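After this line comes subunit A, so read on.
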Amino acid sequence: MARVMLEVQKITMKFGNLVANDNVSFSVNEGEIVSLIGPNGAGKTTLFNCISGFYKPFSGKVFFEGKDITGKPPHQITMMGLTRTFQIVKPLKDMTVRDNVLTGAFLRSSSKKEAERIADEVLELTHLWEKRNMLAGSLTTADKKRLEIARVLATRPKMIMLDEAMAGLNQSEIKEAMELCIKLNRAGITLLIVEHIMEAIMPISHRVIVLSAGKKIAEGEPAEVTNNEEVIKAYLGERYYAKSKKLDHGL
Partner candidate 1 sequence: MRKLLAVLVVLLSFVVMAQEVIKIGAIFPLTGAAAATGVKIKYAVEVAQEIINGVYPEINLSLAKSAGLPNLNGAKVQFVFADHQGNPELAMAEAERLIRNEKVVALIGCYQSSCTKPASQIAEKYGIPFVAGSSSSAALTERGLKWFFRIAPHDGMETVFFFNYLRYLNEKYNANIKRVAVVYIDNEYGVHAALMVKEKIKDFPEFSLVADVKYPVSATNVDIEVQKIKAAKPDAIFHASYIGDMTMFVKKYKEFNVVPKVVLSYCGGYQDPQFVVNLGKDADYFAGTNATTPALFAKMPILSKINEMYKAKSGVDIDGPTLEDFASALVIAEAINIAGTTEPEKILEVLKTHTFEAPYFVSEKIKFGPDGQNIYSASVMTQIFNGVYEAVWPEQYQTHEPVPQFPDWKKR
Partner candidate 2 sequence: MKKTPLLVILALLLILPLVVEDVNFQHVMLMMLIFAGLGEAWNIITGFAGQTSFGHAAFFGIGAYTSTVLFYKFNVSPWIGMILGALFAGIVAFLVSYPCFRLKGHYFAIATLAVAEIIKQLFVSWDYVEGATGISIPVVPDSFWAMQFHRSKIPYVLIAYGLFVFVLFVAVAIERNKMGYYLKAIRESHEAAEALGINTARYKLLAMIVSSMLTALFGTLYAQYILYIDPFMVFGLDVSMKIVLLTVLGGLGSVYGPIIGAAILIPLSEYTRTLLGGTGKGIDLMIYGILIVIVVVFEPRGILGLLRKRSRRRLNYGKSNA
């Protein structure tokens, strides 16, 4: 049995009267790729924010490598080795691609030389080396998404949470992104992925967790989950929607 990396216990999050997460529990083991899926408004991003420290959950607890991280500020959580990307990319626009990654690399080394070494390594790994001197603001959407990943990679995380890292990408870009995920996983990084594009994540995920209306409605291997009746019920319309949306962006 693999070691538990992340454990989410009974997270509930409310905004006023709106319950975004309702008593959600799950865990992610070391070395796993776990996907978190669900229709729009299911509370995936809110859950991410609760885990990564951007929100303080209303109730419930989050453990990372056995340590309670509930309500800790995001930077401390990142420091411990759990980091995330954002659904709406947040490139450091007025800085170059390399400086973006370098900023992440400084977490593990205050020496600029060493940080630069880490950054360049990551740039190679993520195929951004060629674009290292461009301003992050001038990148394409796909490259911005890749930069999000590159930047957090430079912080030398044990586990990354990807928030819709593939939304808005075309087929070949999605394929590249999938490959990157596998590559990272092989390098020993645990992944928790929020994604709409089932075709992309089903093949690479070890396990899938389904949220609907703030509640966890299913959990299991991809094949299991896709056959789960409740999931199909909650999700079917949404899936087609996702497909059409994907087409739009693909153009």
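On the choice of candidates, all candidates are chains of the complex that A comes from, given by their letters.
Annotations
Everything that follows uses one rule, which is that a residue touches a chain if its C-beta (ideal position, glycine included) is under 8 Å from a C-beta of that chain, and two chains touch if they have at least 3 such contacts; residues count from 1.
On a predicted model such as this, the values are computed, not experimentally measured, just so you know.
Within the complex, subunit A makes contact with only one of the listed candidates (1 or 2), namely 2. Of all residues in subunit A, those touching candidate 2 in their complex are 52-54, 73-76, 78-79, 83-86, 90-95, 99, 102-104, 106-107, 110, 112, 115, 130-131, 133-135, 138, 151-152, 155.
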